[in-house]
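All protein chains but one are shown in place.
Order as written gives the chain letters A, B and C; numbering starts at 1 within each chain.
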Amino acid sequence: MILLSSPHIHGGNSIRKVMFSVILSLIPATLFSVYLFGWLSFLIIVSCMGAALVSEWGCLRLMKRPIAPMFDGSAALTGLLIALTLPALTPWWMTILAAMFAIILSKQIYGGLGYNPFNPALSARVILLISFPLQMTSWITPMSVDHLLNLYDFSIASQLFFFGVQSLNTSLDAITMATPLGHVKTALSQGISVPDALAHYPYHWLDAFIGNEGGSIGESSALALLLGGLFLLGKGVIRWQIPCSFLITVALLSLISSLIAPNQFAPPLFHLMAGGLMLCAFFMATDPVSSPVTHKGQLIFGIGCGLITWSIRNFGGYPEGAMFAVMLMNCAVPLIDHYTRPRVYGRAAS
Amino acid sequence: MYEFAVILLSTILVNNYVLAKFLGICPFLGVSGKVETAIGMSFAVMFVMTLASTASWLVQQYILIPLDILYLQTIFFILIIAVLVQFIEMMIHKTSPVLYQGLGIFLPLITTNCAVLGVALLNIQHDHGLFTSAFYGLGAAIGFGLVLILFAGLRERLDGAPTPKAFKGSPLTLITAGMMSLAFMGFSGLVKF
Amino acid sequence: MLKSLRSLFQPKVTGIYPEKHKLTATAAIAEAPLSSHYILPLKQHIGEICTPLVRVGDRVLKGQKIAKSQGYLSAAIHAPTSGIITKIGEHAITHPSGLSMESIFIEADGNDQWDTTLATLQDWKQLEPSILRERVRLSGIAGLGGAVFPTFIKLLQDKNHPIESVILNGAECEPYLTNDHRLMVEHSEEIVLGLQMILHMVKANTAIIAIEDNKPDAIACFQRIITAQELHHIEVKSLPSSYPQGSEKQLIEFLTKKQVPAGKLPLHIGLICQNVGTTKAIHDAILWGKPLIERVVTVSGDAMPNPGNMRVRLGTPIDQLLAWHGLENMDGCHLIHGGPMMGERLGHAHAPVVKATNAVLAFLPQTMMAAHKEESPCIRCGDCSQVCPASLTPNLLADLCRQDQFEKVADYHLFDCIECGCCSYVCPSHIPLVHYFRYGKGQLATIKREKAFADESRQRSSAKEARIQREKEAKEAAAAKRKQARAATAPVTPPTQPTEGQS
Partner (left out) sequence: MQNLFTAMLSFSLFALISGILLAIATRFFKVEGDPIVEKIDALLPQTQCGQCGFPGCKPYATAVAEERAEVNHCIPGGERTMLAIADLMGVEPKEIEEGPTAPMVAFIREDECIGCTLCIKSCPVDAIVGAPKQYHTIIAKDCTGCTLCLEPCPVDCIDMLIKPELLEHWAWPLPGSNRAELGHERKEQHHA
């Protein structure tokens, strides 16, 4: 007889429940991306999720392990998250490569779910950004390209997805635009002040809240991501510590800096709405596996992410730093966890 | 003052000796098994690197250049580093035998840590002044220590993981180091120094 | 404002809110019929094992002391009915290991004749606390909430730590359990009287009766008595029905906002905590001269045909108890001794009811196995740290235990774990965290014991070496002396064969 220790009842939570509620919370952002980029978005998401699941299955088979973990939703979630961080112009082989990087290199090699020190989706995205900088920084102009190419037409979208822009007899420049962050960064390097740069951006930067701007397919709409994030907070799947401290740090730093030098630093709302900050704050940084366990640690983690994001955005070589920030803080998680353990009942603070 | 801050930031994050310049990989992989050992190693390297960059600058300015024997530069620097390492080895042996055991062969091997010699030589190459050299050395050592300790934390966590057999040990360690290097690439362009 | 902000950053630990399944909350306590035989393990409490006072073939009376405590931390054992001692030997007990323990077997004679040597102490209000405490000790009372710590030790007075307040623990936070609930509803007067006896013994002024808000009838009972008898120093407090609300330290923290320092007892902060069942037993022992020979047991669970609460004599075989509740064939179900959160699974029902038995639960296999699903890897969600009433980080701790990193475990305060099971309950990966902690604690205890043994062996070994060395030197010295003496007395005689060397 197997020795079973108490407790003999269980609350009923499971990994699958956690993973599927995260996928559920990403539905608004996913739908919005389909609205913005039509079939192209659909193709990217499907190929990423498919490749993620296939890679997971392949790894488990190769390691001769039970394939049950394939269905716990974690691989599907990783696939979805990568898809949402990719530009709409990502070619098919790159989406598959990204999913394979995420699942094989940064998850299964470490022993599978629960052991990866870095968020798989993020690390795959960073690998892609560094390996293919051109493709990863060409952002299709959302919606306004209707007259050039109708992305709601499946054949055009699939041609774009599989054979690239060249096959459609349009130039890359005609259908792409800079992200708000990229736009500001380029403007600053040309000596244009931030308010001027923002005035010349095709969209009002507050459109970013709704989502009408250039960028990765899933990060456009801060509103959709916020909805998903609030849903997760409400369900108790994620805790407020990381997203709040992350966003507040970025907001505070950009508030202070924009007050001191309004010509060089963009206002806080711009920073909150633009780029992948919302996606990273609610869905990447809160990935339980690669974030701290303790509350204090989560606050430190969030603050660190915010600080690094702000620094890279304003001083670094890349226009967007949220992904790097989360990945950098991922490195520090074991130490943060070790040094922020809560005060044990009846003991003096250690 | 501003200059020193930039030097520190640059050497710690942007041009990190381990993750961006790929120097000092041997102790980085060798003593990152445990956080405590890594902390000890970091301080030892910090001591050696700061003093070595200062001393090598002095030697360069007051012995090598006046006597016109620049071709002996490497030998002189190695000697300085070796002496400092011997000194710190004795000190650790006396003060913390456990750390001494934990660091093992890697403690005397700081002598051949290319990062230390690299810092000394780069200081000369960049025409740094005395204080700049010292800060450059200190920054490089802090950067080395920072990533070493972070890496040790990660490796401690990886210890219990059901890693596939083929990737156990060094392969996984190297992949993790690569991932860290990727993350640190985010800092590129942060400060220009 | 500042405080509420601070509490945001140091979230209050609240434990969990499990489904309570109090199936038997309205079932009145039934009297158990007389069993044909009783088995009394010699250790039913925390502390030293007892020594039998009877021999095989002896006739004993109901309430007669049959095993005396040996050492200080111990509680005596009394015969639950009159009868003949048939055997003193090993028998299965309700221990997770399945190991057995020296037990006394009594064959009931059916007369159920009381031993009347223990006088009733009707005038307890005039008596010295020490006399009452001695009665509690002689009656073999141990904490009936489940910890079975000998009660008289808790009632000791310490000059350095005067007791300000007594907390009567009627939280009964474990799901399924209703024995304390029924006891409170049906015997509230005796319990209040018992509480006054405790107050008298420890010379405390105030008392709190703490009851979870899912037992409004019990709260009402106590409130009625307190108003009727004008006991203004006793306060009834309703607690939120969370778990582990009834754990001593957590209860104290909730009621007084004070924490019991690690390694200290509640009495060090001027409090003692007593379970309602224990209080009733104290009342019975003092007022009626009745030692602890019976207790209320909840028999419940989804596989139990007729769940209920029953006053059962200690030593009743559990299979007998289950048969009284309609469960004859135990093949299809899992038995649990105690509550579902902290109780132990029983391999069989041969073990007897002991002082710690607050419940016997029978679960259907699917219910039981839903809680013991195969373990998945930890996804570090942090739910376990969130619910841990001791503010530990269970997932990191379990990792250390699993990897046998025992030297680090102390740094993570493994021994502050109260094994309440909240972490395992919420774990989405179904990791048996409590099991890992028990493993870790057991291994640490083993290491400590082996270390002590090794140190002792080292001493013995070096002592032996020293002795041999001494003997050798003494022998050499003696030989040298003899040689000298011989050289001095008879230098010319030829050397004789030494005879000492042969021994």
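Everything below uses one rule, namely that contacts are C-beta pairs under 8 Å (C-beta built on N, C-alpha and C of every residue); 3 or more make two chains touch, one makes a residue touch a chain.
All figures in this text were calculated on a predicted structure; none of them were measured in a lab.
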| item | value |
| --- | --- |
| Chains still shown that are in contact with the chain withheld from the display | A, B, C |
| Contact partner of the left-out chain, one of B:Pro97, B:Gly129, B:Pro171 or B:Gly189 | B:Pro97 |
| Options C:Leu61, C:Met101 or C:Met184, residue touching the unrepresented chain | C:Met101 |
| Residue touching the undisplayed chain, where the options are B:Phe76, B:Phe144 or B:Phe184 | B:Phe76 |
| Chain A residues touching the omitted chain (full complex) | 1-3, 5 |
| On chain C, residues whose C-beta touches the chain left out of the figure | 95-101, 347, 375, 402, 404, 432, 435-436, 438-439, 441-443, 445-447, 449-450, 453-458, 460-461, 463-464 |
| Contact footprint on chain B, counting only the chain that is left out | 59, 63, 67-69, 72, 75-76, 79-80, 83, 86-87, 90-91, 93-94, 97-98, 101-104 |
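Here is the rule we go by: only the chains that are shown with their structure count from here on.
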| item | value |
| --- | --- |
| Interchain centroid distance [CA atoms averaged], chain A/chain C, Å | 51 |
| Mean-CA-position distance for chain B and chain A (Å) | 33 |
| Chain A, residues touching no fewer than two other chains | 111-112, 115 |
| Set of chain B residues in contact with two or more other chains | 162 |
| Interfacial residue positions of chain A with respect to chain B in the complex | 62-63, 105-106, 108-112, 115, 117-118, 123, 126-127, 130, 308, 311-312, 315-318, 321, 323-325, 327-328, 330-335, 338 |
| Footprint of chain C on chain A - complex, ascending | 1, 3-15, 17-18, 69, 72, 111-115, 239, 288-289, 291-296, 298-299, 337, 341-347 |
| In the complex, chain B residues that touch chain A | 35, 149-151, 153-154, 156-158, 161-164, 167, 172, 175-176, 179-180, 182-191 |
